[in-house]
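Every protein chain but one is kept in place in this view of the complex.
== chain A ==
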Amino acid sequence: MPADRLAEMFVRLTDTLVTDFDSIDFMDLVADSCVEVLDVDLAGVLLADQHHRLRTIAVSSERARLLELFELQSEQGPSVQCYRSGAVVSVADLNMAASRWPRFARAALAAGFEAVDALPLRLRERTIGALNLFHVRPRTLDLVGMRVAQALADVATISLLQEERSGRNDEVLAMRLQQALHSRIVIEQAKGVLAEHLDSDMDTAFAELRRYARDGGLTTSGAANEIVSGVVRTDWRRTLGGGRD
């Protein structure tokens, strides 16, 4: 892991934290950083909702098939185990985990992944979610990689508590968690709206959402909000200038 890449990554993360902060975009950046710096093949950030079920907040690849690997873990899998125990879970060979997590292991192997790590998002004694890393080859993170990954997980956790004027930490965290969970739901709703307007699949809809955000200088959540609030009236084919006619 080259030191300059690592330094660059943390500069980018902290820059984002202190400037134009958006929890979903920040979690996206954390997931992307994992792939870039840790040499993992797929990364995702999951947060627990009020029912203690893990919800997918950000993934380094939004392809529907890969998203499913995280979604599956609302009930079983390494992330759930990591969340419940508050400890790292590493599986170097998913073939050996078929009896432990039959549905998850089958889906992960079918998508081409052989190994997985899950690290807790921890705030003092509480665990609020997990950072989930997938490997195409049978391996887990080495010691240095694990420490960087945990640092990224910690940055993701801390980001939920930042820039709050007052208030108790528990309350701020509860709000931020709710905000992140709802923002992610709005993104899924906006994907549905776009997919229907464009007669496309969800992957295309997400790419379109990203493009709309980029063109308008908006966060992904901001773009999603605009799209769902215009759901009744707007002609997206024209507005987006895209889609298949």
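Rule of thumb we're sticking to: contacts are C-beta pairs under 8 Å (C-beta built on N, C-alpha and C of every residue); 3 or more make two chains touch, one makes a residue touch a chain; residues count from 1.
Going forward, contacts and distances are computed from a predicted model.
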Among "Protein phosphatase CheZ", "tRNA 2-thiouridine synthesizing protein D", "ABC transporter permease" or "ANTAR domain-containing protein", UniProt-listed name of the chain not shown: "ANTAR domain-containing protein"
Residue of A:Ser33, A:Ser60 or A:Ser74 touching the missing chain in the full complex: A:Ser74
From A:Asp39, A:Asp93, A:Asp170 or A:Asp215, residue that would touch the chain that is not displayed: A:Asp170
Missing-partner contacts on chain A, residue numbers: 49-51, 53, 55-56, 67, 71, 74-75, 126, 166, 168, 170-171, 174-175, 178-179, 182-186, 188-197, 202, 225, 228-229, 231-232
